[in-house]
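Below is one structure, written out as structure tokens, with a few remarks after it.
With one protein chain withheld, the remaining protein chains of the complex are depicted in position.
In order of appearance the chains are A and B, and numbering begins at 1 in each one.
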Amino acid sequence: MADAIFAGIQVAMVLAVWSYLYKENIFSKVASSIVISISTVHFFLVYVQRTIDSAVIPLLNGRISYIIPLTLGLLMYTRLTKKWAWLSSYAYSLQIGLGTGSTLTTVVASSITGRIAMLINEPFKGATMFDKLSGTFLFIGAILSMTYWLFTREATGIYGYGVKIGRLFLMASIGMLYAEDVLWSQSLFVGAWEMIIDNFIKAVILGIPVG
Amino acid sequence: MASSTFWRRDLPLLIIVGSAIPTLLWRYISHPIIDAIFAEVGNWSSIISMLGWGIAVIYLFQGEYANMKQKPDDVPTRAGFYALCAFSALLAFNSVTTGPDKMYSDAYQWWYAAFYRSESTAFYGLMFLYLCSASYRMLRARSLESFVLMAAGLLYIMRSSSMFALWFPWCVPVGEWIMNYPNKAATTAAIISATFGQVLIAVRQMLGRERTAIEVG
Partner (left out) sequence: MGEQRSIWYKLGNIDYRIIYLLVALMTAWPLWSPVGTPMTVGENVKQYAEHIRDMEPGTVVLCGFSGYMTMLPDIEPIYLATWKMLFEKDVKIMVRVTDVDGPVVIRQEFEKIKPEENFGKVYGVDYMIFPYVLMPTATEIAFTDNIRTVYPVDYYGTPLDDLPIMEGIESMHDVDWYFTSGADWGNQRYTIPYGVKLLCWGTGTGLLPFVPPFYDPVSGPCYGYVGGASQGGELELESGFFGAGVKYNDCKNLAILGLFAFVLLGNVSYFGEKYLGGS
């Protein structure tokens, strides 16, 4: 019985969301409110629980240093007042500082020097002539693609052709991104249909075992 | 006035520099004190972020309430706001009554999966229909660039579809080649370029030149 109610709720919710395809209505609005409420309030509840476990209890047990992050965290709520909003910048500053330090260390090695080294190696590492040619193609494509982000020079002459060819590589990449979006959203669409057809119509209404 | 500038502008900057330095030191110098400081500050960072989430909840309710006030006669908007309040209260009640450490209890999981999984999956699933309609209107060979976009996208979809892979076996290696060469070239270029920008902003932040992120009020 619990399974049938569970499947019934799921189907009702899916149909409520899809009713938006016709136009916004009371069902789709309620469904979207429930999603928003879960995705924010659930997060909030988890974080409250985690804050109690990982900061408040250790503080009460004598870990005095945790008074600093708790105070900084609470200072973020000063954003809700106009007069004291600037106090919240202390909390942001700490987070930004930590992120900045990290950016200046591993990110450079990972995403600049590491990638440049990879690019230089590409033309030489393939096992076959075709792989080597593809690697060279990649190397040239990456250099030309980078010219797209150089805004300090006008794209004219030979340089202009380079930018145009680079743009073709970017288009291929955007095409792939688009394809992935299609495939990804398709998986979710199938997942929603599965709740209707497999979990509800077949399993609950018709009593057919679903594998 | 000078004092106000210190508290509002200079102290946040000092915090940025002061917290960035342990990270830099930790990376290059291995010392128990630096490690201990970093571990401690690492936990602080998590605690601050978790506490800050409450602001999102407050803003959500503020925004939805204001929206309802703006459209007093709109029944869906009103119903949406009441559903938001009711369901939030239900979640809070559920988590409190099942005990703070039992948020992942069977009852809580049941609610969560029944409502959230179905609705969020259905919402994002709708994107597929929108993308199909968009593909029909957008994926047309109007220029060389739009042709390349279309061809790369369709070939990769073909590579991922077993039916096409069976009918046209060549589309598997071709799709993977596009992924591993032209796409790799463009994403590598994007990563390198974006990281240069990221480093530039990091340096500017440490020098106090990039204030947008901490400018409040």
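The definition used in the following text is that a contact is a pair of C-beta atoms (placed from the backbone, for glycine too) under 8 Å apart; a residue touches a chain by one contact, two chains touch by 3 or more.
Given the structure is predicted, the values throughout are model-derived calculations rather than measurements.
Engineer: Kindly state which of the options A:Trp84, A:Trp149 or A:Trp193 is in contact with the chain not pictured.
Structural biologist: Answer from the full complex: A:Trp193 touches the omitted chain.
Engineer: Out of B:Leu25, B:Val41 or B:Val148, which touches the unshown chain?
Structural biologist: Of these options, the touching residue for the absent chain is B:Val41.
Engineer: With the missing chain put back, one of B:Arg9, B:Arg27 or B:Arg211 would touch it. Which one?
Structural biologist: Of the candidates B:Arg9, B:Arg27 or B:Arg211, B:Arg27 is in touch with the missing chain.
Engineer: Suppose we count only contacts with the excluded chain; which residues of chain A make the list?
Structural biologist: Its contact residues with the unshown chain are 21, 42-43, 46-47, 50, 54, 95, 98-99, 102, 106-107, 109-111, 114-115, 118, 173, 176-177, 180-184, 186-194, 196-198, 211.
Engineer: Write the list of chain B residues that the hidden chain touches.
Structural biologist: 19, 23, 26-27, 35, 38-39, 41-46, 49-50, 101, 103-104, 108-109, 112-113, 116-117, 120-121, 123-124, 128-129, 132-133, 135-137, 139-142, 150, 154, 157, 159-166, 169, 172-173, 176, 179-180, 183-184, 187-188, 191
Rule of thumb we're sticking to: only the chains that are shown with their structure count from here on.
Engineer: Please compute the C-alpha centroid of chain A, do the same for chain B, then give the distance between them in whole Å.
Structural biologist: Measuring from centre to centre gives 4 Å for this pair.
Engineer: Which stretch or stretches of chain A touch chain B in the complex?
Structural biologist: Result: residues 2, 6, 9-11, 13-14, 16-18, 20-21, 24-26, 28-55, 65-66, 68-70, 72-74, 76-77, 79-80, 82, 84-86, 88-108, 111-112, 115-116, 118-119, 134-135, 137-143, 145-146, 148-149, 166-176, 178-183, 185-186, 188-193, 195 of chain A touch chain B.
Engineer: So in the complex, which bits of chain B are touching chain A?
Structural biologist: Residues 7-8, 11-13, 15-24, 26-28, 40-58, 60, 64, 75-77, 79-81, 83-84, 87-88, 91-92, 95, 100-101, 103, 110, 112-129, 131-132, 135, 144-146, 148-154, 156-157, 160, 177-196, 198-199, 202-203, 205-206, 213-217.
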